[in-house]
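Apart from one protein chain that is not included, each protein chain of the complex appears where it belongs.
Chain IDs A and B follow the sequence of writing; residue 1 opens each chain.
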Amino acid sequence: MAATVRPMKTGAELALAEIFSAARPALPGGPDIAAQRAAAFDTFADAGLPHRRVETWKYTDLRALMRDAKPLAPLPDADAKAQAATAGALLGGLGFRRLFLVNGTFVPELSDLTDLESGLSISSMADALAAPAGLPATYLGRTVSSSDAVLALNTALMGDGVVVHVAAGAVVARPIEMVFVTTGETAVATFTRSLVVLEEGASATFLETHEGPAGVAYQVNTALEMVVGAGASVERIKITTEGAEAVHLATMLARVETGARFANTFFTSGGSVVRNQLLVHLAGEGINAHMGGVSLLAGKQHADTMLSLDHAAPSCESRESFRAVLDGTAQDIFQGKIAVRQAAQKTDARMLSRALLLSETAESCNKPELEIFADDVQCGHGCTTGTLDQQIKFYLMARGIPAKEAEALLIQAFVGEVLDAVGPEGVRTALSEATRAWLLGRE
Amino acid sequence: MAAVQDTVEQVRSIDVDQYKYGFETNIESEKAPKGLSEEVIRYISAKKDEPEWMLQWRLDAYSRWLTMQEPEWARVSYPPIDYQDLYYYSQPKKFKAPKSLDEVDPEILKTYEKLGIPLREQEILAGVEIPEGERPKIAVDAVFDSVSVATTFKEELKAAGVIFMPISEALREHPDLVKQYLGSVVPATDNYYATLNQAVFSDGSFVYIPPGVRCPMELSTYFRINEKNTGQFERTLIIADKGSYVSYLEGCTAPMRDENQLHAAVVELVALDDAEIKYSTVQNWYPGDAEGKGGIYNFVTKRGDCRGKNSKISWTQVETGSAITWKYPSCVLRGEGSSGEFYSIAISNGRQQVDSGTKMIHLGKNTTSRIISKGISAGKSNNTYRGLVSAHRKAAGARNFTNCDSLLIGDNCGAHTVPYIEAKNPTAQFEHEATTSKISEDMLFYCMQRGLSQEDAVALVVNGFVRDVLQQLPMEFAVEAQKLISISLEGSVG
Partner (left out) sequence: MAPLLEIKDLHAEIAGGRKIINGMNLTINPGEVHAIMGPNGAGKSTLSYVLSGKPGYEITGGEVLFRGVNLLELSPDERAAQGMFLCFQYPLEIPGVSNMAFLHTAVNSQRKKRGEVELTSPELVRKVRELGKTLGIDADMLKRPVNVGFSGGEKKRNETLQMMLLEPYLCVLDEADSGLDIDALKVVSNGVNALRSPERSMLVITHYQRLLDYIVPDVVHVFSAGRIVHSGGKELALELEATGYAQYQNEAA
């Protein structure tokens, strides 16, 4: 076999190389972190921006979708902070502990750091990287192994983020919301990296919202690593309502230990190109894992959800449930892979992905994959694509419900199958209302 | 003592002698010089007495092939193939296209007899007891290494207007038909192995069913690789003209050899308006021994083009052989209202690697497709279903239903499912479901409590698992397939 031909560097790739070499000296962290950054950039440089021939990026040709690389966002000034203060309206009033990340930088003065529950500690990633023996030194890049180029780029250029530690047995009842905001008229790039460690038996709920200006082609590359200790319980909900021109690339790596409970839900309605990568490693026995996602896409939006679930230990149960509602010329991609290793006997894993196409020109691509090396397992996946059931719609209309309202009802029920699994009631209601607003607001 | 554990032990102990078709026929052969070059292609073309356009078609493919790369995306691994260390053409010495069976070399006739393939026209596939007079007729084209050695029932088929002959002969007798359709479904640009096939293919079957004709009997081709270090590159072309119907069967075996042998075939099907083609395969190439030594590399491109409205193409395959299987019988659903079907049983044992599935490409309006795939993995094998279902922009009302189930016997094997589902039309309705399970200990115990031996119990459960697909096969073939499944899982199946 001939060796793989190294592709020509694109403009964006060349620009990223320049950005990295210029920013390098000022990026936070000691020599170990610097070495990690350098190695990660090499990984990125070797692979380049993902394209169709990279199987996990088959349907999202980032090389074509990301023509240029934007400059790194400067530290947020007073203006930016003032604009950011009003962000996160979707979950406003729910009384969550809010942490603000403005243009990629953690802003303590906007954040609620008072009355931290016992066992809970929060710091900025930049500070944690600079500390000689902080949590990043132990965990960063070591939760789930991945050679993904976008993640590597994040590792190379990560500026700030949040580090949360929940001590063994601590129960943090008040959900923690990370509000990611991009501001300003100039297109910038942000690279945030966060780390959440839940020690044995700890429990917490995390929310993430991502938003920014509508008319600016800014670029977000964000990553979250999470360690869920034995018997711990965690739920995380990520809401992406980026501006219409934005490119949003997100990676979550989660390592889950024995007997823990892990839940993750994506809700995506904003952004021009959105990629959510979720890599979950079930390392111990008896884990209960639940993963869900809803994409509501219109216009020329393109969203890609990539799930890689690694059942490495016996007797874990996982449920994966994803829905997409597509209008305009939107494209939704779902690639979900469940791997069951030889040791992972008695695995019970079920995945269902469904897409609803509302327009003549929307597109849906699904790749639900199973990779099984253990015989005593129950694994399955299902996938459907289609349009609304016209008979049911007619039935509703015959009872006097207008077409659009009837559609909205049916579609809400369709995404409700995922949203119903969201824990905090306030979030469930807010997402349900956001869905309804999206539906009634479409052309 | 766990019954399944026991089964696993037995599967592990499977030896090479389970392969019942591993004998070798001693017959002198005449071969092209070893290796691949323009000269070898000219040699093959000259042997076949081909027209100039055909030689040119081969040479075009060859120059294209030189620039191509072997695909790497399948979940199979094997040492690099030295394409210069193969013979690309081998025919029995003193071979002259036989006019009747009496002219066929008795050694070859014996070989097919041993394989249970009837070349005498009154006979029928061995092992099926059907009273005289009720036996269905099957016409057979027997391909031995690179050449077709016998074709039966020619006269009776001719009377019905059906053309069934070696493709080399069709090139001489029906050049226009061949020229019109050859390469129209699988073009030279298609893939590495198909392009190689286009350059060097030696023989294969050609079938043409004229408009409105229902082919009066099943047609079948039986492939046998005998010669050492010889690649087999056959090419089959079936055209069902408007409103016609044909059912075609394909079987294959090879001697047991320590070295790997390459089989890169191309099958092209064309169904015009309201025509139907049913293509069934029982693939039983030598799978190699328990340690993975030897066996056939089966890299096959099979594609059907539902060119006409309301046409139908149905693929049924029972895959038990080959060291490596790389095979995706597909349907291009071009004609309005056309439909495609894929029914598959893929069994892997020992060190076999199977990467197989289908593509259903919905281009026309109201096209439908159905995929039922049953994978069974045992031993240290890996068994992958890989499939694509796509609806293009204009494929309004397209429908697909896919069901792929995997069964694992033992925990040293792997079962994988890699479906791609692409919808670009809102009225396309796709449903896909896949499950992976094992033969449950409780189910085996239940059967054994009713008096079935452990092997019978496993066989019963496996047969239940594959039943939906077996039902698609013509009766005589279903019996053969069922036996084959038993042999393939011998140790676990009685």
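Criterion: a residue touches a chain if its C-beta (ideal position, glycine included) is under 8 Å from a C-beta of that chain, and two chains touch if they have at least 3 such contacts.
This is a predicted model, so every value here is computed, not measured.
K.L.:
May I ask you to name the displayed chains that the omitted chain touches in the full complex?
P.N.:
Displayed chains contacted by the hidden chain, ordered by label: B.
K.L.:
In the full complex, which of B:Thr67, B:Gln84 or B:Gln449 touches the chain missing from this view?
P.N.:
Of these options, the touching residue for the absent chain is B:Gln449.
K.L.:
Touching the missing chain, which residues of chain B?
P.N.:
Touch set of chain B with respect to the missing chain: 1-3, 440-443, 445-454, 456-457, 460-461, 463-468.
Note that only the chains that are shown with their structure count from here on.
K.L.:
What does chain B use to touch chain A in their complex?
P.N.:
4, 69-70, 72-73, 80, 393, 406, 408-438
K.L.:
Chain B touches which residues of chain A in the complex?
P.N.:
For this pair, the touching residues of chain A are 1-2, 55, 342, 345, 355, 357-387.
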